[in-house]
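What you see is part of a larger complex, with each chain still in position.
Note that the chains take the letters A and B in the order they are written out, and that residue 1 is the start of every chain.
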């Protein structure tokens, strides 16, 4: 096998007619299948809208991806401006002074981002169940524990707070254990986007992008737009061809 | 005169070389001038980027606009999905239960929005200086006072919390006193955008749109991207031709 095999199976229990938006599809698939028992509306940005009647529904996504050639993408002026704004889970305006005191507001964005990701890696304990859907980066900074979403939000928040543009990317992450959807950060350095993962739980060169946004509000793999449902079943697959690459989590790596 | 006369004069005192983004230009000007002593980079979305050296800088914008024919704009699926997400100053996920208890999650979005704007109008006291740049809709709900920004954030937050898509719009507001930039809300009703102003300080039919976004993080008239500056001088002009229209703040009005 010389391609990535990616995908997920999501089982929903719908209790009231629901609109569900999925973000599970990869950016540049070689092959791709989305299987669902209802009509799927494809929206811009690889979002899929499903209108679900009450009952049990299973949705499955499978894709293969050829190993990406990752040239760092250019940061547009508008991207840069948006990536400096505070967002729901990244209230960079609230902790600007703390971040400036801890990391400085300097001329070396790469060094600053390295210092921030190392600090978050050291200070935050990875702990399943320690956070919830309304947890923001301030909660994580104070509480000292979280999951990938919380690490990404705290890194992005601290970066924006010291004027380094930062956004998040939902990805398939070969090597992650237990396997799950993953959230990482991209920062603008010398006008290009580079990816960072303060959990250090999967190598960055084999991450495969699903969605890009300001924080988890933009990139959740499943968002209930209306109605009510639970998700009793979820399986994620992310297999890279060959051995996983090494990653020092310090060098500049671009997300394809 | 049968046109709107709109504009502003902004005086900045720059203490460290600064990048400043202005959002002051209207959507469909008949005539338009932006005067600044430095080069101005025009970005998509009518944003203007200025790179300022230390010292005093004055920027002036002037436009005329023909009376708009305001047919309500259609809400796309992607717009609708984004307009339901929580954002920095509109943490709709945090107060979902409160909003559902107070307003219900129902089948009549127009009635729900009317109830929300009337409630916010009654409960919140307009009070200059009662809020700051980090104030969010929860602060305003609890503290009971605010300015136009806070009214707009609280209305948008409560709407999203009960599944009514809501975004904000920065506008020129003829009739506002004291004159200033103004922030209002647009909600999706029957797949079209309609505008609401819980301050009820200016009639909606003569509002002129500047910028549209999730909350004030997207629509501020001036954002310091880097560097340091203060704004010792600010004058806003917004004059409508003829008498101002009446507004009951209950009927459906579209923002041009």
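Operating definition for what follows: a residue touches a chain if its C-beta (ideal position, glycine included) is under 8 Å from a C-beta of that chain, and two chains touch if they have at least 3 such contacts.
This one's a predicted model, so the numbers in the text were calculated from it and none came from an experiment.
In this structure file the full complex is assembled from 4 copies of one chain, 2 of which are shown.
Quick note on the criterion: only the chains that are shown with their structure count from here on.
For the pair chain A and chain B, the distance between mean C-alpha positions equals 30 Å. Listing the residues of chain A that touch chain B in their complex gives 21, 41, 43-45, 47, 49, 77-78, 80-82, 84-88, 90-91, 93-94, 133-134, 163, 217-218, 223, 225-226.
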